[in-house]
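Reviewing the structure listed below.
Coming up: chain A.
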Amino acid sequence: MQGEIMDIGLDNLLGETARIKVEGYRFVTISCVEINEIRMELLYHFDRNFQLKHLRLSISRDCRAPSISPVYFAAFLVENEIQDLFGIRFHGLTVDYDRTLYLEKDVKTAPFCKFAVVEKSPVCEEKTP
Partner candidate 1 sequence: MTRTIIPFGPQHPVLPEPIHLMLTLDDEVITEAVPAFGFVHRGLEKLVEIRDFHQMIYVVERICGICSMLHAMCYCQGIEEMMGIETPPRARFLRVIWSELHRMHSHLLWLGLFADSFGFESLFMQFWKIREKILDIDEATTGNRIIVSVNVIGGVRKDLTLEQTRGILSELKSVETELKRLETTILNDYTVQNRTVGKGVLTAKQAYELGLVGPTLRASGVMQDARMLKYAAFDDIAFTPVVETDGDCYARCKVRFREVFQSIDLIRQAIGKLPNGEIAVKVKGRPDGEVTSRVEQPRGEVFYYIRANGTKHLERLRVRTPTFANVPALLTMLPGAGLSDVPVIVLSIDPCISCTER
Partner candidate 2 sequence: MIRHGILIAAALIFGPLVGGLISGMDRILTARVQSRIGPPLLQPFYDVIKLLGKEKVVVNVWQAFCANAYLTAASIAVVLLCLRSDLLLILFIQAVGSVFLVVGAFSSTSPYSQIGAHRELLQMLCYEPLLILVAVGVYLQTGSFRIAAVHALHQPMLLKLPFLFLVLGLVLTIKLRKSPFDLSTSHHAHQELVKGLLTDYSGPLLALTEIAHWCDTALLLGFCSLFWATNPIGALLLVAVTYLMEIWIDNVCARMNWRWMLGYGWGMGMALSLVNLVWLYAR
């Protein structure tokens, strides 16, 4: 894959994103990949003059991730999408559709997950940054 990949954790996600923004990178998108029954992977893609940079965040399915939309406004759309399709909840979203971007109100499942998981309230929160 083109560009450097950095593994990060929940606690330094926002810090890294802010640093990347200062370096002049633009937000491209977030890709969510389901690894197994418990783990999910969020890949944050950034771009500067066609040089890509990726942040790889491994996250437990029932964890709430911090939203990077306060840093990169454009991220709100894709985070809402992941919320809908993979069931990972984000907190601090600038515009929160609350899982109704694509889904109807009464849908509780996450349609893109192979391991059909019914949404339950997240049990772990990331520590204060």
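The criterion applied here is as follows: contacts are C-beta pairs under 8 Å (C-beta built on N, C-alpha and C of every residue); 3 or more make two chains touch, one makes a residue touch a chain; residues count from 1.
Behind the choice of candidates: all candidates are chains of the complex that A comes from, given by their letters.
Keep in mind that this is a model prediction, so the values were computed, not measured.
Participant: Which candidate among 1 or 2 is in contact with chain A in the complex shown?
Facilitator: 1
Participant: Which residues, counting only chain A, touch candidate 1 once they are in their complex?
Facilitator: 1-3, 26-29, 31-34, 43, 45, 49-50, 52, 72-74, 76-78, 85, 95, 100-103, 111-112, 114
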